[in-house]
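Only one protein chain is missing from this complex, and each of the others stays in its spot.
Should a chain be cited, it is by its letter among A and B, assigned in written order, with residues numbered from 1 in that chain.
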Amino acid sequence: MFRFIFIRFLQTIPVLFIIAVLTFAMSRAAPGGPFSQERRVSPVIIERMNEYYGLADPLPVQFGNYIKNLLRGDLGPSYRHEGRTVNEIVGGSFPVSLELGMWSLLIALGLGIPVGLLAAVYRNTLLDYVPMSGAMMGICLPTFVMGPLLALVFGLWIGWFNVSGWHTPADRVLPSLTLGLYFGAYVARLTRGGMLEVLSQDYIRTARAKGVPEFMIVYKHALKGGLLPVVAFLGPALAALISGSFVVETIFQIPGLGRHFVNAAFNRDYTMVMGTVLFYATLLIVMNMIVDILQVLLNPRLKYES
Amino acid sequence: MPLLEVNDLTTWFHMRDGIVRAVDGVSFTLDRGETLGIVGESGSGKSVSCYSLLDLIPKPPGRIERGTAVLGGEVDLLRAPREVLRRIRGKRIAMVFQDPMTSLNPYLRISTQMIEPLLIHEGLGNREALRRAIESLEEVGIHDAVRQIDLYPHQFSGGMRQRVMIAMALITHPEILIADEPTTALDVTVQAQILELIKARQRELGTAVIYVTHDLGVIAGVCDRVNVMYAGTIMESGTVDEIFYNSAHPYTQALQQSIPSLHDKGKSLYTIPGAPPDLTEERSGCPFAPRCAYEEAHCTGPNYRGLDAFRGRHKTACLRVLEGELNLKEENR
Partner (left out) sequence: MIRTTLSPSPDDLPVPKLEELERGSSLWKDAWRRLRQNRLALIALALFTVIAIVCVLGPFMTPYGYEEQRLAYGAQGPTWEHWMGTDALGRDQLTRIMHGGRISLSVGFMATAVSLVIGVLYGATSAYIGGRTDAVMMRFVDILYAMPFTIFVILLTVIFGRSLYLIFIAIGAVEWLTMARIVRGQVLTLKQQEFIEAAVSLGYSNGRIILRHLIPNVVGPIIVYATLTVPAVMLLEAVLSFLGLGVQPPMASWGVLINEGKDAMTVYPWLLFFPALFFSLTLFSLNFLGDGLRDALDPKSSKD
């Protein structure tokens, strides 16, 4: 088991390196340098700035410096926010995004799993059809539709919440719901599918034949296997949560990393974009690793193979 | 009084394309300690009739249309409240299934699954239940049970898993054990061991066993009495000797003739002409008539009366045999 975790950990290193190389290559392959957009700036100043940021060095040297800084965890200065480093910006805004992500995940799992379970156990009844139609609708209402709608209804018309900002605890509600409901819909569908699959297995019939009460069949015999698809979904879900956070933070004007990233992309703030991409990539790869390990822990068949 | 008395059991599956009459009026009895074989082709309703007894058929589309199944002269399994039936399952009637690879829960340890019947039905504590579980694993010939019991099913071979299934089924000393094709998924060498094991345990505990199988060899080897099923109904019922040496139904005979090793080498193998009937079509008269070598017009007429006494407890559904028109012994001479 520890061997498996160790190997899995070692595998992430080359992946991160490849991502770093790709990001670097892409940014240098871009037509024009990062400062070529500002037309009113004189060529002399651009040259100065290029020199200051080390862009005048030969590419291998630049790459070497870049990797060296990365290894120290230094993502460099922001080209647009004068006097601020990418590290500072990420450090300041990521906790906000993290909190949003946690609330959303909590809503998604807390709502999706029970609903999916209920639908599977009471298959082909109203308890299945109604929530599952809701889940299908949830999937067809992406965050950038759901967000404005929620803001319109609960923010403007009913007036329970603020339409933007991230100050009071109540400000957490609409953004977290926007993101959480969407993934909750997915989780509900996956849970139902996983549970139906497991409930039709021979070993569930064995449990019935032993006289195991129905609720114990669901919780003791079926749940573990039935939730495996949900656990497997957590990896891609985290990636989707990140892109969802771009949208939600833009809609509700939340000062999270997602909004900074979108602004940086809009303003072509190269170091900021690259730094954020690397940060997100690392985060995702680590999270995926944890999900992989979790899957193995949940499934005894995999546990002993590894 | 018989231990189990099944009367006119009828289970249909209501599919989109029509009603599949999987079990259509099956009646039989089972005595204490007796071994009954139910033999038939796949789709003959032999498994469904057993699953119906314990309410294990998928509902919907399955539905038990009518019939009774009285256990010990006191409770009708087909009409018992859910909770009553649940207390019977795994306690008074236990089951062993065909495929030991899929019948044990891969996510739970053997120990967890073994002790479950004891916790549910006998209210034992964990420790006592575990002791009993280890004991019964040893009784089915699993060495080092103390250690083995903590493993997961996938760490066992197929034969070993079937031993676990048997130990688990018998752990509450049930009155009836239903074994649904218990050896079909196993290697030939292991098959005999498993049958011997069930036989031995049955003798010790006085359990009645119902074997559901398509393997006439199993029937010949271990059963006292046999029901031959075809198209959801019983064609013939009798002792093993009656069925094998004094068969009173053309279908039973055809079945025996299609066993390859009974023929001389080099001869072409015998196959029953035609195909099993479409169970979605309503049947009138003998379901085997279209494939039967001795079929006459009145076999499918209104006089057909299904399974009836032939000689004592030996029963047949063949109208011509019952009417004395057909003597299968003579015919084969």
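The rule we apply is simple: a contact is a pair of C-beta atoms (placed from the backbone, for glycine too) under 8 Å apart; a residue touches a chain by one contact, two chains touch by 3 or more.
Computed from a predicted structure; not experimentally measured.
Engineer: Using the document's definition of touch, tell me which of B:Gly25, B:Gly72 or B:Gly221 contacts the absent chain.
Structural biologist: Here the residue in touch with the unshown chain is B:Gly221.
Engineer: With the missing chain put back, one of A:Ile67, A:Ile139, A:Val173 or A:Met216 would touch it. Which one?
Structural biologist: A:Ile139
Engineer: Of the residues B:Val146, B:Ile259, B:Ala293 or B:Ala309, which one touches the chain left out of the display?
Structural biologist: B:Ile259
Engineer: In the complete complex, the non-displayed chain touches which residues of chain A?
Structural biologist: With respect to the unshown chain, the touching residues of chain A are 15, 18-19, 23, 26-27, 29-31, 123-124, 136-137, 139-142, 144-145, 147-149, 151-152, 156, 193, 196-197, 235, 239-240, 242-243, 246-247, 250-251, 261-262, 265-266, 268, 273-274, 276-277, 280-281, 284-285, 288.
Throughout what follows, only the chains that are shown with their structure count from here on.
Engineer: Considering only the defined contacts, which chain B positions touch chain A in the complex?
Structural biologist: Chain B residues touching chain A: 54, 56, 60, 86-91, 94-95, 97, 99, 102-108, 116-117, 120-121, 152, 154-155, 165, 168.
Engineer: Which of the residues in chain A end up touching chain B in this complex?
Structural biologist: For chain A paired with chain B, touching residues are 124, 201-203, 205-213, 220-221, 224-225, 298-301, 304.
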